[in-house]
Structure formats: structure tokens, C-alpha cells
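Below is one structure, written out as C-alpha cells, with a few remarks after it.
Each chain you see keeps its place in the complex, though not every chain is here.
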Amino acid sequence: MIIVLKHGVTAQDVEQFSASITEQYAVKVNAWYGEYSVVLGLLGDTSVVDLEAVAAQNIVASVKRVQEPYKKASRHFHPEDSLLNLGGGARIGGGALGVIAGPCSVESEEQIVDVARRVKAAGASFLRGGAFKPRTSPYAFQGLRAQGLELLRKARQTTGLPIVTEIMAANHLALFEDVDVIQVGARNMQNFELLKELGKMDKPILLKRGLANTIEELLMSAEYIMAAGNERVILCERGIRTFETMTRNTLDVSAIPLLKEQSHLPVVVDPSHASGMARLVEPLSMAAIAAGADGLIIEVHNDPPHALCDGPQSLTPPQFDALMEKIRRVAPVLGRTLSGAGEARE
Amino acid sequence: MIIVLKHGVTAQDVEQFSASITEQYAVKVNAWYGEYSVVLGLLGDTSVVDLEAVAAQNIVASVKRVQEPYKKASRHFHPEDSLLNLGGGARIGGGALGVIAGPCSVESEEQIVDVARRVKAAGASFLRGGAFKPRTSPYAFQGLRAQGLELLRKARQTTGLPIVTEIMAANHLALFEDVDVIQVGARNMQNFELLKELGKMDKPILLKRGLANTIEELLMSAEYIMAAGNERVILCERGIRTFETMTRNTLDVSAIPLLKEQSHLPVVVDPSHASGMARLVEPLSMAAIAAGADGLIIEVHNDPPHALCDGPQSLTPPQFDALMEKIRRVAPVLGRTLSGAGEARE
């Protein structure tokens, strides 16, 4: 960490300030006196230094990190790829391209079991489906909630696909004990109290990037979960908000190689939410794989026009078949093999 | 609500679709056959119509709302201004300009009581102070939590100022029973489960706009609280994220007159978080009042260089005195009078 001090600080100021930093954070401080300003360099583990608190000091002009502010999520301290392996071939990372597919929301037993069967047949490794639904309007369908989780379990029983579903509040955690992968939605990426609770669980967490959050902030949110003890985090790029109005969000495809470079955690991409348009799902899926994504999370509905949410971005089962067919053809050329389907757990 | 159908729909499609809409939402549907497309107009209360669900239908090209999607928050159905009145002169709205001031976080009894006394003396009507602190890094100071709330109560006992403090999770609600105004931070603006719980409380809620949320989304989040039964919501503009890097966020000053036009709810502005720089607090406060804000929420710390968070954006008590002095001079010319200080409640 490099700290530029304000014009006109005295040598005594510098010494006092350096001493206080050393004392508080157990780092060494080197001072370098320039013509225009004095610059301090902090040596040691600066990930624990509170940048804002330092920047707040009267004598500080600006602060610049040299080392990243996350540690457990950083590839620097963990050079090998982490991967998610739920057994039965359901893997994400380490060369295995895992596909998570299913409807935006669980609507009925027939619906979720039917979709689960079809996505499994097409080659998906995980089943997604929303039981608790974050909706902008209080008057929109909010999900089947506890009942939805029950129906997901039935679909898993039938197909063997591990289930991935979203949690919206820490006080629902008891209901999620039997879920295979817990998803944190974009709107909750900085719900820090929820992240801390998930950090105490022994379960993989799929963490979606917030609509206006930076790559560094996504990694800091992963760090919250990991610092609390749970290192099984999967990062998800799902589009950011920009001024473009033709798509719902803008897929930040650069985030894929950057996250892979900065972190050892697996990276999956959600082309359905990123675009909000079913006809963009195929090109964006291809782009994601080509850019190095470890997996995809895709909305598939047996009857998109009657879906209770996000119909316009859902693929039909035949469209999903075609997509998987194309992935199977392209993935090997890009050095990836499609992850196997999960096996019945119950 | 106006629904544009896709090219080539048949008259039978139109009739079936219209019938299904009528049945589901109890609205009347008028069809208008154009050369290029068929357009449907929905008559009646369309705020309950799920726009996404409609847009998802196979035959729909696009949907446009004519009526806003919020109802309880809308000025259309509630033409008079709502206001917050906690007694003892502590008011926001209806011509009264209420100032909420205090430190970013509660750090000690001496600190919070001292700051409370000074901001009261300067003319603030409410005391703010964070007990639970949302921080980007898990390694940064997370607030004194329950103990912080206890210290806020002591500061209220001494000064009589009603207290405003942030909640971060629904399962902390029991601790907030004695708080006067509960704040929802920007990162939780779309924590819908929390909003629903706050909708069951009999307590004013100060709802901050998310960093990348639109004005309509802010009003929809207010609607969540109101639809659940609690109509005492105060809206807060606190800066949005843009590509500008010189300030922490960009104060959206236009949001003030727009929110006042669209809604009857009081609007306060947070110039401290919007800029992240103490020296911008005065010009932005002036701009907010000039644009029609009902109140301000301002960070004041007795010792900014040693603040545990957000020091660079905190005013010192003398700086706050000068700001209040200027507000007292300017507000009347703009048709506003400064709200009185709260009176001891305990």
C-alpha cells in the first residue's frame, strides 16, 4: 500500500503517523521524501489495513493499494483452480464445463419435474429453479417459497440432478439445509449479514455479481463468505447495468478472464439474465465459454409464454437441446469437456 | 398499459389473449388494429398487472405503462404531502426542513453523546449514528452493533434528539424496537424480505436509493413497505454510481423534484455519502435545498481524522455550525423553515 501525504507535512507528522500505522496493523512503514510530497510504503500483509480509515487521516492526500484487498479469494495465495464437485459427474471448474439449467421459478410439481428431466436429458449437470423470488414489484409473483423447495427436492429425487436455488434472507436458512448449492442473487451481493451466515455453512454458495458492482467488490463479497469459514464459493457474472436499453443488462465478458486471473474460484455466467432475451442466450453462452467460463446457468421453461416470471429470456427444451448440442461441439476445441449429469442422491 | 402485439397475429389470438388478461387482472382490454401491428389498451387498475409476465407472452412485441406501477407511494392517489413528525418540533416535510446529523458510526459513549450535543446546539432535529455498518471488506470495522444501539439511546436521553440508525437484517429487528427512525441502506434497497418485515412495523423508515437503482425502483421499494402496512416512509437520495471517479458517487439532484412530483413521501438528501468529501457537503446541501429537498442527513464527527469510518466525508462540529448558519440564512428565501430540535422522550 502506498500512501501519498499532503503538501507541507512535517517530519514529525510523518513519524507519528507511521508509528500509528505500524502499531495498528503490524506492517512496516517506509517513508520516501519527494520534492512535491512525502510517500509512505507499507510492507507486510496490507489486506487487513482499512483503506478508508487511512484515507480519512488529516495528513493523507491519497492511498493506492499495490496488493489486492482480498486474500482467501486471491489466486496470489492459492495458485491452483478451485472446483466444485458434487459427485456423480456434477462438476464445475478444472476443465469441466458445468451447466445449470431450469426455470426462473418453480411453479408446480409437473413443471419442475418435467423441466428437470428434459435438461438432464440434454446434458445439464445441475437443476436451477427459484422458490424465493426477488421481484421489483410487491404485486408480482413472489415464488412458492417453502413449497417450491419441496418441489425441487422431488425433481432431484426423480432426476438425480443437484439443485441450485436462491436464498433471500438469513432467517430462511433452516429451509435450505437440503439444498445442494445456495445462490445469492445480484441484489443481495452486498447483504453482508447474509454473507456472514452463509460463511458458517458447509455448502457451496453461488454468488452473483450485483448490477452495479465492480469485479473487486464481487471478490470482497466472496471474501466475506470465505473469511467466515466457507471456502466453496462459485462466482457468477450475470450482466451489469449500463445506459444501453436494448438489453436488460450488459454481459461483462471481460470479467471472466479477469476473475480467473485474480481468483482461484470457479466462474459461471448467466446469459439469460444478462440479456433478458432468449434469442441472445446462444451467442452469449458461446462467448462465455470462449472467454474461459467454467460453467453456465441458463433459464429453461417448458412453456415460456406462460412462465410466471422471466418468460422472454427462457429457452424451450428444444432450444436448450440445440444449445447443448452446439456446446458439445465447440467446448472441446476450446479445451473444455462438458461436466457429467449428477446422479440421484436420495 | 399499452401492449403492442407481434406482426402477423390472428384475430383469434388477439381475442384469446385479451380474454386471459381480463380474467387474470380484472381490467378491460381494447384492441386497435393497425397496419403494422395490433395494439391493446388495458383499462382499470393496471398497477397490479405483472408487466414482465405480460411481456413474456409469445404474441407480445412490447409493453408500455401509461400509469405508474406503484400506488400507495404515488402522488396520483395521495395528492397532499406526507410528512414525518416525531413531536417536539422534529419534523421533515410540509415546509419544515429537517436535519439529521451525527457520526458515520457510533464509537463510544463520549463520542456519540458529545456529537449529539453539538449537532443539537447547531440546530439538527435528529441524531444519526451507525451501530451496524455495511462495509465492503470483512476485515473493516463492522460497528458496535447492539452496544452501539445502547449508546445511541444514551445520547437520546441526554439530548432528546430522536435517533435514526441503520438495520442490516430482519433478524435484528428486536434490537430496533426503541429506535425512532429505522434506516435502510443503499445496498439493502432491494432486500425485499427485509422491506416486507419493515412494512409490519409501526415506525418511520428512511429508505436510501441504491447505488444503481432508478427513481422508479426506489418508489417500488417504498411500495413494498407501504403495501405491507407501514406508510411512514422517507425517501433518501444519496448519490448513484457513474463513471466519474473524482467523487465517490454522483448526487442525482434531479431525483429531488422528480420524487416530489411522483410521490407524496418526504425526500431527504445525503450529501456526505453522495460525494465522499467533506468540502463538497456545503455546496451539495445548498443545491439539495434549492432543488426542493425536505431534509438533509449529514455526517458529523468530533474527530474526523480518527473516525473508524468515512472520516474524509465527515464535517467537524464547527464546520457543521457554519453549514447550519448558512442554511438558516438561505432556507427562508427558498420557502422553507428549519425544523425544530427534538425534545427528550425518555
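Note that the chains take the letters A and B in the order they are written out, and that residue 1 is the start of every chain.
FYI, a contact is a pair of C-beta atoms (placed from the backbone, for glycine too) under 8 Å apart; a residue touches a chain by one contact, two chains touch by 3 or more.
As the structure is a computational prediction, the values presented were derived from the model and not from experiment.
Asker: Give the total number of copies in the whole complex, keeping in mind that only 2 of the identical chains are shown in place.
Answerer: Copy number for the complete assembly, per this file: 4.
The rule is short, and it goes like this: only the chains that are shown with their structure count from here on.
Asker: Centroid of chain A to centroid of chain B, CA atoms only: how many Å?
Answerer: That gives a centre separation of 28 Å.
Asker: If you look only at chain A, which of its residues touch chain B in the complex?
Answerer: 47-48, 50, 52-53, 55-59, 69, 132, 134-142, 168-172, 187-188, 190-194, 196, 210-212, 217, 220, 223-224, 227-228, 241, 304-312, 314
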